[in-house]
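Let me give you the structure first, and then I'll get to my questions.
Here is chain A:
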Amino acid sequence: MSDYGFYLWGSYAVTFVLLFVEIIFLMKRKREAKA
Partner candidate 1 sequence: MSSSSFRLFQFAAPARFYGLAGALIPWCWAAFAVLAAIGLWMGLFVAPTDATQGDAYRIIFIHVPAAWMSMLLYLVMAFWAAIGWAFNARLASMTARAIAPTGAMFTFLALWTGALWGRPTWGTWWVWDARLTSELILLFLYAGFLSLVSAIDDPRRADRAGALLAIVGAVNIPIIHYSVVWWNTLHQGASVSVTKGASMQSQMLAAMLLMALAFWMYSIAVTLVRVRCIIREREG
Partner candidate 2 sequence: MSGPFAAILARDLRLAARRRADALLPIAFFTVAISLFPLGVGPEPQTLRQIAPGVVWVAALLAAMLSVTQLYAGDLADGSLEQMLVASGPGTLDKLGLVLAKAAAHWLVTGLPLVIVAPLFGLMFDMRGEAIASLALTLALGTPVLSLLGGLGAALTLGLRSGAALLILLIVPLCIPALIFGAGAVAAIDAGQSARGHYSLLGAFLIFTALVAPPATAAALRIATE
């Protein structure tokens, strides 16, 4: 459990990445919808 850091920060990192990716895809869809 001493190297929990990888798992803890990995979790928060995955969260930010997923939210970020979803927003990116959404922005792309928004741009295409307005075109």
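On how the list was made: all candidates are chains of the complex that A comes from, given by their letters.
Note that a contact is a pair of C-beta atoms (placed from the backbone, for glycine too) under 8 Å apart; a residue touches a chain by one contact, two chains touch by 3 or more; residues count from 1.
Small disclaimer: the values here were computed from a predicted structure and weren't measured.
Asker: Would you mind pointing out which option among 1 or 2 touches chain A in this complex?
Answerer: Result for chain A: touching candidate is 1.
Asker: Can you check the complex and tell me which residues of chain A touch candidate 1?
Answerer: Those residues of chain A that touch candidate 1 are 1, 3-4, 7-8, 10-12, 14-15, 18-19, 22-23, 26, 29-30, 33-34.
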